[in-house]
Structure formats: structure tokens, C-alpha cells
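In this view, the complex is presented without one of its protein chains, the others remaining in place.
The chains carry the letters A and B, assigned in the order they are written, with residues numbered from 1 in each.
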Amino acid sequence: MITLGLQEKNTFLEAVNKKSGANVLECYQCGKCVSTCPVSGYMDFPPREVMQMIKLGLKEETYMANSMWFCLTCSACSGRCPREIDIPAVMEGIRHLAIEENYHSQDKKVKEITRFHEIFLDMIKRYGRNYELRMMAEFNIRTRNLFKDMHLAPKALLKGKITLGHESTKSAKAIQKMYKLAEKLEKNK
Amino acid sequence: MARVGVFTCFCGANIADFIDVPQVVEATKKIKGVKVSAEYKYMCSDPGQQMIRDAIIQNRLTSVVVAACSPRMHEKTFRKALSDAGLNPYMLEVANIREHSSWVHQKDKKAATEKASDLIRMAVAKSIANEQLHEISVPVTKRALVIGGGIAGIQAALDIADARIPVTLIERSPSIGGRMAQLDETFPTLDCSQCILTPKMVDVASHPYIELIPYSEVIELDGYVGNYKAKIRKKASYVNFSTCTGCGACTQKCPVKVSNEFNMGIDKRKAIYTPFPQAVPNKPVIDAEHCTMLLKGKCGICAKVCEKGSIDFKMVDEVIEREVGAVVVATGYDLWDPKPYEEYGVGRYKDIITSLEFERMVSASGPTNGLPLRPSDGKVPKNVVFIKCIGSRDEAKGIEYCSKICCMYTAKHAILLHHKVHDSHAYIFYMDIRAAGKGYEEFVKRAQVETAATYLRGRVSKIYKKGDKLIVRGEDAQLGQVVEVVADLVVLATAVIPYKENPPLARLLGISYDKYGYMSEAHPKLRPVETAKAGIFLAGCTQAPKDIPDTVAQASACAAKVCGLFSGDTMKKDPMISTINTENCTGCQNCVTVCPYQAIVTEEIPLGHGSKEMRIVAKINEGVCQGCGSCVAICRSMSINLAGFTDPQIINEIVSI
Partner (left out) sequence: MNKITYFPGCSAHGTSEEFDHTLKLVMKTLDVQMEEIPDWNCCGATSAHVMTENLAIALPMRNLVLAEKLENKTMGIACASCYSRMKVTKKHLDENPNLAKKINSTIIDEGEYHGTIDVKSMLQYCFEEIGLETIKSKVTKSLAGLKVACYYGCLLTRPKDVTHFDSPEYPMSMDLLMEALGAKAVDFDYKTECCGASFSISNTEVVESLSGKILEVAKESGAHVIVVACPLCQSNLDMRQPDIEKHTKTKINIPVMYFTQLMALAFGFPEKELKLPKHIVPVEEALKNIGKIEPEPEKIKKTKKAVEAESEVV
């Protein structure tokens, strides 16, 4: 049961609109995004329902759902949206808001997805660039799934598909500094 | 000696593909009386008609049979061809071998061909018994009667009057203006209803060709197209309009307070009142049901304060007559009473109101000076829930049909609410959003995006009270979850229903109405403003729910029809009508009952030649009879003859097969 009309203003809607630059109110619930989205079947709430939840101000339900984390930003939905809503931007907006407001989904897949992104960003921080094998290994270690994709590794290695080494770039130092400054900027908001 | 010409049409492939036309033409040649039997690809084309004209002249034909499509399509065309060639146009018979044979027997060419031959043989036999007929001329009274002074009646009256045709406009209530006068702003442009309506109302009052009779109703209509006679009852207003200046002193001093119907009962009016400030005519009337002077013979304050002495407590209803050639019916609509929605607590909770009540409240000239207020405590509501389809599309409680205007006015109400109360929020429960009209979808978008109204798809299941709030429970089908909205005010978009007096009015006018009480048009698509009775037209919600643009368009269409009808001094009419053989008529009056057009009356004639005793016989009103033949079929004494379908003609047809 959802109760509406307790708040005078839908602050959640306003925050999402501001963050994403889109106007969720434009959504008239046609559902074209749902049948376009390649991963709507994996989402707790497909894009159309996410839009409706934002319209109703259901902040927590939106933040705790896996939907926004499953969005691949493929932009197929926004390209077909008859109201031209930038749905991926909305998804991105609620991801960022959830992180800012410290909401953490307990969905196992979401945890793996966010873990991956964290490791990826960590990798860039360390080397300035990304190294696939390290990436895979770290992901497996950190998600306690040591043997995931291990069957691919020998073949991929043998074929030179992925390489063991990594280049050290001059950029690494600059990037590390950027991370720090970016963090500071985010905190100062 | 009959000399019949038969002309069989291929109708492109329509007939030729399924009927062996050459074989039919050959077979036809053998029919007795047939002088010419010919074929052509398109008989209705110019060369086709020329073929008929030439054959008539060359062979001195006495009648013509065209074997082609339905007479509804081209009977007129071929009749003209006959008269162009000097033959009486009613010597034509059409054998419908397309709709009646080729189209319905596409799988059996042999049978279809035989049937076509049969149809032609019958038509030939009939045509031999045809008599020369001549169009009937009916005189026309060039005055129109418009019933109802809402926007439909106003528009129709103005358009007809602008064509310099006198109009009598009658209105039941003390002022014209109708429902539109009650509205605040109108969708989809939000222009002020009064601002666009009042000039038209004033035009009506001052138009040299319009006779406005307010506070009146039609009580009888006799006659037929072009020649109607209407009886109109002018209700006693107890105010002499010719001397009254409309100063308003009487309404101010009157001590009796009555629920104000113009404001949907939100406030009170006096027993002597003008319905609203912009009323036309701007003269008060006395409500006889509530005036203590009229009820008990006490008071009379109004008469005392009237400087002109215009109050007349002795005034009585007056019946006047008008001769008119055409009638436009524009009675308007009523709103459905939502009482059956017990689960919503309608009637129990004061803060559940109808859309028209909301409309009156947000109206600048309304009872709350333009602010929506909770009836329970007079506070300004913040969360307002609008519920659509109250009674509409609800077979259990209300009516089956969609009321058509609620989606749009609810979007308008959401916008108006936001205009009047900036920090309010509108929730709208809906089943569908029907916004088919110019600028309508854009208007709904405005409500959704600019006003940020929350649209929830689902019917509300229950409303209950919690403190001073109303909890509105429904489904949000978009999320598949039940929602409860904490509301300060609930507005019900109640269904549009026909004006309650439609059925008795329809009966006295002799027109038909549907199961709901809407007046029936002659054809749902091709004759939308005509009724089945010639000379009576429909405008606005009297026919079906519709919005202002559609109503105005329909009213203007009625005016065009009236002007067309009045374009000559007489009207031409098909001669195929019934005649009574009074020698045989027993006066049983079965025909009077069965006639759908009320074209048969009775008259008294001497019992015998020179006798002083009288007997009753039926009498056909030529102007009204449409030649349907119902009376011929019901007449037990076989005293009725229908021109063009006489007994010899029908018998000839039957004998020929």
C-alpha cells in the first residue's frame, strides 16, 4: 500500500529532475521504454514504473530497487520515447542521488555491479588506464568468486586476448590528483 | 400497349463478375412487353444515360427498367434521364441486381444470374402498371422555433436570424445561457466562459429577427415540415418585464432564501431572483414554489419596494401560438446524481463534491469568489482528488457510455486548482484519458507537466474519513499497487445524462429518443443533425454528450439545414404517399396508431351522400407522409393506396415470378 498526499511537495521528483536535466512529469506511461529496454526483465521495476514511482515521490522504493543499476545506458529507450525523456539520465540521476544519500541496495547483483565499478575506478586511479586481467582477477577476489570465468582465462591468455602486464603511464599521478580534487568537490557541495 | 425498355448494368466488375449479363439481356428480350433490352458497363455514366434517353425517343417507350444497383444510389439519376427524354420520371423501376444478387451470391453465378433475371421480370411487370405521378408542392412558413437557450440554441438562433429568417427562441428558465453560463474557463484554451458567451446572449436579445421568450416551454406541436404550429406556455413570472428596469431592489429586500440552483446549491438566492448577474433578459422572476405571498398571501415586500409597480401577483400562465416551418431542439443535459456510490460516502461526507460544484467555486463570480473551499469547514484544500467516470462507463451504477467531456474538464480543473491555490496538488484517478480534439492532448499534457497533476490509472474503490481528511483508496495500475491518497477535497466527474424532460418533449414533437433519453438523429453518420421527422433538427447535448466546439458546430449545421429548407417559397416532395379511399374506410384508426410520422388524422364525413349523420374516416396529411407503407399493410379494409406501390403494381410483380 502506498500512501500519497502527506507531503506538500514532491521533493524527490524535484531532485531527480534537477539532477538529470529531464522532466519526469513528461512521462505518460506508454511503456515503449519497457519493451525497448534489453534488461527490463531483470529489473525490480522496469523504466516506466520507475518514472511513475518518481512521480509519486516514492524515494526509498526507487533507491532500493535494482532498476537503475541494471540500466546499461544503451539509450535505446530515450531514442524511442515519444515524449523525448532522457531516461538513462534519469537512471543516472537516481544512482547518484542514492549514493549521495547513502542508500545501498541489498540486491546481490547490484552489489556485484557496484563492486565492479568501484574496482574499475580504483584501477584507473592507480594506473590511469584499465587492465582487463587485473580487473577480472580483482573482481573475482573481491566478490569471493575466485573461479568465475576462470575457464576463459587460459584460452584468452594463450591467444593474447588479454595480457598480464600493464603499462605505467605518466598520467597515473595526474589522475590520482584528479580523484582527490573530485572527491573534495563532491564533499563541498 | 406497353413498350418497356430494360437496361442492364455491369457496374464494372461488381455485377459482371458474378452475373452473366449477356445471358440476362437475352432472357429479358423474351419478356412480354419488353421492346428494348440493352447492356452497358456503367449505366449511371453519361453515355449510359444517353443510351436510355435515345432508346426512349426511338422506341417510344412507355416505361423503363434499369437493372443495376440500389435505387438509393441512382434512382434520381435515372428519373432525370426519363424526364429529359419526355417520359414521366415515375415510369422508372430499378431492379437492384447488385446488392440483392451479385454481391450476396458471389459463390453461385448460375443462381445469381437466374435471380437477376427474376428481379428484372418483376420490375418489368411492375412498371407496366406504373402511373404517371407528379411532385407535390408544399408551402413553407419561414420562421424557426428553437427550443432551449443554451449555447446550442443561441448559436442556432443567431445563425438562422443572421440569414434574415425570423426565429422564436424559447427557454425554460428565466435567462438564456444554459450550462455554459455556469462554467468558469473553457478547455483547451482557458478562455473565460462568460466572456465569450455574454456577447452572444446580448446579440440574441437585441437581434431584430429573434423573438426571445424566456421562462416558457413548448406544450404542443402540430403540422408537418414547413407548416408546424407550436403552442408555447409562458410561465407566470409575476413581474411585468415591459416596465421592470432590472434595478434589483426587489431581490435585495425579499426575505425568503432558497437554495441557488445556478450555483449548484452552494449558496442561497431569494424567492424573487435573476439567476446570475449577466442574465438575459436581466429581469427577475418570482419562484412561485417559495414565495410566501403566493403561497400564504403574506409579505409582498417586493411589490412595495418596486418603484415601477412591475410586480403582479395575479399574473397567470399564458399560452401563445407560433406558426413555424422548422424546429431546432437544443434542450441540453443534466448531470448524474452520484448517490449510488455508497462506497465513496457520497452524501455522508461533505467534502465530496461534483465537478460542476467545483466549477462554480472556482468561478470568479461564483459563491466563494473564485476560491475552492471545503464545504465542511470552509478551509482552502491542498490535496484535491479528482475522480473521473463517476456514473459514466459504469453499467452497474450509472450508464454504459462515455460522457466525453470529463477527461478534458478534469484536466482543466487540475489546472484551475493550481491557478487558484498555488501550493495545492491534484491527484486524478482515471480509466483512460480521452483527449481527441484540436489542442486537447496538448491540454492534458499541460495538466500533467506544467501543473504536475498526478494521474493514477484506476477506479477508486473506497473513500473513508480519517480526522478531517478523506482517504481515497484506488489502484495505481501503472505500478500494480494499491494507493491511498490523503485528501482535503474530492471532486467527482459525474456523468452527462440527457435533460430529464427529453422523453415527454420528444413524444410531443413526434421524434424518437434512445434508451437513455437522448433525441435520435436520422443517421448516426450522414444525417447527424436531422431527426426522422422532416423539419425537426437537433443541436448539442440533446442528441449526445458533447463539448462546446462540437455543440456550436452542430448548432450551425442545424441553421444551415433550416436555411436550406426555407430557400424556396414551397417545398418539393416525393409523390409516393398514401391516399385514403374514404368509401371503404371503416374508421378503425389502426393506421393512425401505426404511422411513425403522425401523418394520419381523422375527419368526419357524411355517412352517405347528402346524409346528416357523420362517420369517422382516416385522413392523410400530405406534407407529413413519408410513404413508408405501414398504414397500407395494417389496413384491414384495404382502403389505403400508396402511390408508386399500388395493388396492381405489387400483384403484377408477384404474378410475374
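Here, a residue touches a chain if its C-beta (ideal position, glycine included) is under 8 Å from a C-beta of that chain, and two chains touch if they have at least 3 such contacts.
Because the structure is a prediction, the values reported are computed rather than measured.
Student: Which of the visible chains would the unseen chain be in contact with across the whole complex?
Tutor: Touched by the chain not displayed, across the whole complex: A.
Student: Identify the residue among A:E8, A:E60, A:E101 or A:D149 that touches the chain left out of the display.
Tutor: A:D149
Student: Provide the residue numbers of chain A that touch the chain removed from this figure.
Tutor: 38-39, 42, 69-70, 72-76, 78-79, 86, 88, 92, 95-96, 99, 109, 112-118, 120-121, 124, 128-133, 135-136, 139, 148-149, 152, 155-156, 159-163, 167, 169-171, 174-175, 177-179, 181-182, 184-186
What we mean here is this: only the chains that are shown with their structure count from here on.
Student: Could you put a whole-Å number on the gap between the CA centroids of chain A and chain B?
Tutor: 61
Student: Given the complex with chain B, which residues does chain A contribute to the contact?
Tutor: My answer: residues 1-6, 8-10, 13, 23, 25-26, 28-29, 45, 48-49, 52-53, 55-56.
Student: Which chain B residues qualify as touching chain A in the complex?
Tutor: Of all residues in chain B, those touching chain A are 382-383, 423, 425, 427, 445, 448-449, 452, 454-455, 457, 476, 478-479, 481-487.
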